[in-house]
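Note that this complex is displayed minus one protein chain, with the remaining chains in position.
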Amino acid sequence: MTHDPRLSIIDKRLESVKNIIAIGSGKGGVGKSTFSSLLSLFLNKKGYKIGLLDLDIYGPSNHVILNAEDKYPEEEYGLKPVNVNGIDFMSIIYFTQNKPLIMRGKELTDTILEIFAITRWRDLDYLIIDMPPGMGEVLLDLIRFIKNLQFLIITNPTKIALETVEKLINFLKEGNYLILGLVENMKIKDGNFVKEKCQELNIKYLGHISF
Amino acid sequence: MTHDPRLSIIDKRLESVKNIIAIGSGKGGVGKSTFSSLLSLFLNKKGYKIGLLDLDIYGPSNHVILNAEDKYPEEEYGLKPVNVNGIDFMSIIYFTQNKPLIMRGKELTDTILEIFAITRWRDLDYLIIDMPPGMGEVLLDLIRFIKNLQFLIITNPTKIALETVEKLINFLKEGNYLILGLVENMKIKDGNFVKEKCQELNIKYLGHISF
Amino acid sequence: MHEWALAEAVVKSAIDMAQKKNLSQIKLLFLRVGEVQQIDMEVFNYAIKELSKGTILENSEIKYEIFPAKLVCNNCGNIWSYMESFQGLTDEEKEAIHFIPETIHVYMKCPKCKSADFEIKEGRGVFIEDIK
Partner (left out) sequence: MHEWALAEAVVKSAIDMAQKKNLSQIKLLFLRVGEVQQIDMEVFNYAIKELSKGTILENSEIKYEIFPAKLVCNNCGNIWSYMESFQGLTDEEKEAIHFIPETIHVYMKCPKCKSADFEIKEGRGVFIEDIK
């Protein structure tokens, strides 16, 4: 009856977090990380208390966008996220010296569990989680371990991207997970096909960001 | 002493393939799939016999780019790749009805092994492998199971992308894997910083493709 | 017919293993075949026999153990048998799983919690258990 104690503490670590929003897409390079960072900065400016967690273990990016490379999480009954412009930030980058970190899926699960088990978020209005591309461990474990998770989906307006983004949306819808809506990033020319796709999929079109 | 017979047949399945080139990046959305498809078409036009294998299991794209959605691999002592404009093409898409396919890493390994074990490539000058983002099972298993693998790296000219692409390159270099060089995709403005990065990393800069 | 590809893998593996064991002739080949792929055992057995001709595997006894498949839900812990869900599949879906067992995640859900995040705990693939 071996038991992993990390499973029992995650809820407690997140008990003072009002909203947990995972920025996902399934597809890579559509602007998940850029959007996660900018959304965090924006909400922080609005007066909300914001946490940002980079869960793209193979390719963390938010430390570059936020210029948060020279800090380090403090040890205090666990790890205190780094404060970057008022945002509480946590990333695997603080443990890798920016060197390549390969690992297999089972270890991704362990990494995520460990991060959630030892990171002490303070009271937050929003914890923004920047997700990696794909539909493997990070997605499946977030769904499994994190209660009241909400998804915000990003795509770019190309058929290639939507092909994959649609798969994530359909997967989340089948499982009745909460999707706040979709953001169309990198819009170049006028056109409604992403908006129409949202109608077809019955999810909210939240707006677009120009290229 | 249980033994998985698939491990013994992969070399045989690839014995008539002269060159195996994995199109990788680590980063998503830099144009791996677009480049894989276009490179395959280009080399085929030049008179080479080309195979194209889409190993982005969560987000296969080449069938969209090549418009190869209405075909199906034939069963013939295994599976015969689909012929698309003269290219021999294989993708997970032929088994998923374009629906979402989630899985964990261990199963990615099994999927890849199964595809290699049952796909019968004919004589090929080049087998182009379109890789997913990340540095997990697909990368690690290709390295583990496929002999004489060569890597061609793609990036876009942004600091965010290079942050991750550099990690893949460093990982491959540390393991002494063969890197043919790097292609700079989606170039918008003039600038040499990707070329300079190649010099720093001591890999060949193969050229750029405009946005 | 892709059973031939699997048979070819088995024959090559068995011969490789025998060589490592310094066997000049294989008397017994013991295979474990999971039910997930719904392998056509008649074709599979015929293919192994044909491909063995002229090798040290020729005339050897082949023992098959067909392994029932057990699926375990990563979400709720539920354990169920493959055959329970198999009935509801279309021919096309069965064929996809026949080729690539992991596509099971497209076509099956945990009967209890409807999650697609489950594991094929037993009954996947073909394994050589032993040669003598």
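Think of it as A, B and C in the order they're written, each chain with its own count starting at 1.
Going forward, a residue touches a chain if its C-beta (ideal position, glycine included) is under 8 Å from a C-beta of that chain, and two chains touch if they have at least 3 such contacts.
No experiment lies behind these values; they were computed from the predicted model shown.
**Student:** Which shown chains does the hidden chain touch?
**Tutor:** Its contacts among the visible chains are A, B.
**Student:** Residues on chain A that touch the omitted chain in the whole complex?
**Tutor:** Chain A touches the chain not shown through residues 1-9, 12, 75-79, 92, 95-97, 99-104, 107-108, 110-111, 114-115, 117-118, 120.
**Student:** Under the stated touch rule, tell me which residues of chain B contact the chain that is not displayed.
**Tutor:** 140, 143-144, 171, 174-175
One rule holds in what follows: only the chains that are shown with their structure count from here on.
**Student:** Centroid of chain A to centroid of chain C, CA atoms only: how many Å?
**Tutor:** That pair's centroid distance is 38 Å.
**Student:** What residues in chain B touch two or more of the other chains?
**Tutor:** As it turns out, chain B has residues touching two or more other chains at 99-104, 108.
**Student:** Send over the residues of chain C in touch with two or more other chains.
**Tutor:** Those would be 74, 116-117.
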